[in-house]
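A selection of the complex's chains, in situ.
Residue numbering begins at 1 within each chain, and the chains themselves are lettered A and B in the order written.
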């Protein structure tokens, strides 16, 4: 049980300033605006939730600078980034995740040739660590995860339950892999010979840089040869498909159910909304933003926001949608013109 | 081997009425219209299959009320819902699923602090049941499934092979989770700080109500704090993504490859066709029907059918498509008007 805090103590903890004291004595938990009670801290991070904020029961709400609304009895703490400040409060109050404790579970199957410091890693029951695997200090391998031959896992990684990392793939430090993800499955490569699709060996690997997170049941294929690469700090959501020989830059966000086809390259700070699809062998420039479900069929310059299929600049996509909405009226106008013509030239045609 | 039935016995079993006796003696199995033989019962549940029905070899076909067609030698049983009636026949004839037998397999890894009635649950080989897990009577935990710390599984659930249920998640009674599904992975939450995406702890849980089914390799993320919720009786297909803090009502149908973004709320009896995408922080009202691949970017009223991206009423989407088909003719009409104008005013421009 975390220690209760006063509003001032909480403000210090989250790096904010008290702008209204409210009526509460002590804060003992965190909650959303609509479910919070007088002992809870909550936050207003999205203006969509203002109506809920105006009637919240929360004892204290972390808000943006210049905020003065909300119930009189509710204390306000101002912060530059209320969501981030709230995260600090969550870190103090909320049920912590299970803590790291070094252990090689007797029900784990660990090759004698695997290299790791047994007093500095945690390998759960049912995990299978195959020959010549390397695991860095502070790393946790979840229950029933499989790490295949010669794979290298860095320090302080968290490989969760039922993950598969195939042979020779390399992960950096502080990489998080959510349950069920697959790293290093064969790329989808065939040649059509005599009426049959002949499999092309996929002998490359996947290389994941530091501070990457990979969502649950996401799949990242190994390169045909060479490497499929995910750059430092990139965060990949659930059920994403990354094909063979794809190269993703640093600090990208790849939202759920996006698919990136073979040999495509993304620059740094690229954002893919949900269900985006990107064709093979194209490049997407630094800081490009692809709205949800954008379909990319050709290379795109960086620094712009795109939408639609085929992808176009968001403003052009919005124009296209507006034009479609004007079509019924346009048809009426053409009809009126035809009527005028027909009346002007009776008997003709 | 199930007992053979006469047409009358079968009609009683499925709650239907014999409308034609046909020529068969006894029914010994079930099959589709196109593969059924004289000893099989089949059904006509979709008028698309009428041509197959008219030439079926089935001994008996379960049909809707007022049906009189089909081969003379084929018996007909009329039922209000032929598909449902047929399901009863399948229940009688078809190879049954493996039956529940209580057992804690010696190759399962079960924490000493897990709570369950060892004579009333089945835990398969390779399953990992971690500390302080609770499992209700009649529940089966499949091979290599992982149930993490403090999770609660209700009664008569079927958690299949290679499923992951992360810490503290709560499942009701009679919940079915198909293989490879992940419940309780971290929500996709980051704050952008100094050029890097900083992970926001996801300390909430997932709560699944009674009678929910979750498809294979589907992913449901835990809440940032509080709960991601799936309401009673809702059925979720394969490869669906449910993000953190989503709230899904009762008796919804969420078809394969649909993605629902963070904090979005669905009412009761909502239907999402395949590959639907729903943005974050929106509400979809009770009994809304989203056609396959609808892209929802704003809240939608209940009781209507939607389609397209951005989602619009189905009838408007169909109008838009019809308008597009009229465009070539429209261009011709404008051309004709221009010709008429040019002829009416020769020399003018």
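Keep this in mind: contacts are C-beta pairs under 8 Å (C-beta built on N, C-alpha and C of every residue); 3 or more make two chains touch, one makes a residue touch a chain.
Source: prediction; values computed, not measured.
This structure file shows 2 copies of a single chain, while the whole complex it describes contains 3 copies.
Assume only the chains that are shown with their structure count from here on.
Interface residues of chain A facing chain B in the complex, by the touch rule stated above, are 30-32, 35, 46, 48, 81, 83-84, 87, 90-91, 94-98, 105, 107, 124-126, 142-144, 160-162, 176, 178-180, 211, 213, 215-217, 233, 235, 237-239, 251, 253, 255-257, 274-275, 292-293, 321, 324, 327-328, 330-331, 334, 337-338, 341, 344-345. Of all residues in chain B, those touching chain A in their complex are 109, 126, 128, 130, 144, 146, 148-149, 162, 164, 166-168, 180, 182, 185-186, 188, 190-191, 193, 195-201, 203, 217, 219, 221, 224-226, 239, 241, 243, 245, 257, 259, 261, 275, 277, 279, 281, 295, 297, 309-310, 319-320, 323-324, 326-327, 330, 333-334, 337, 340-341, 344.
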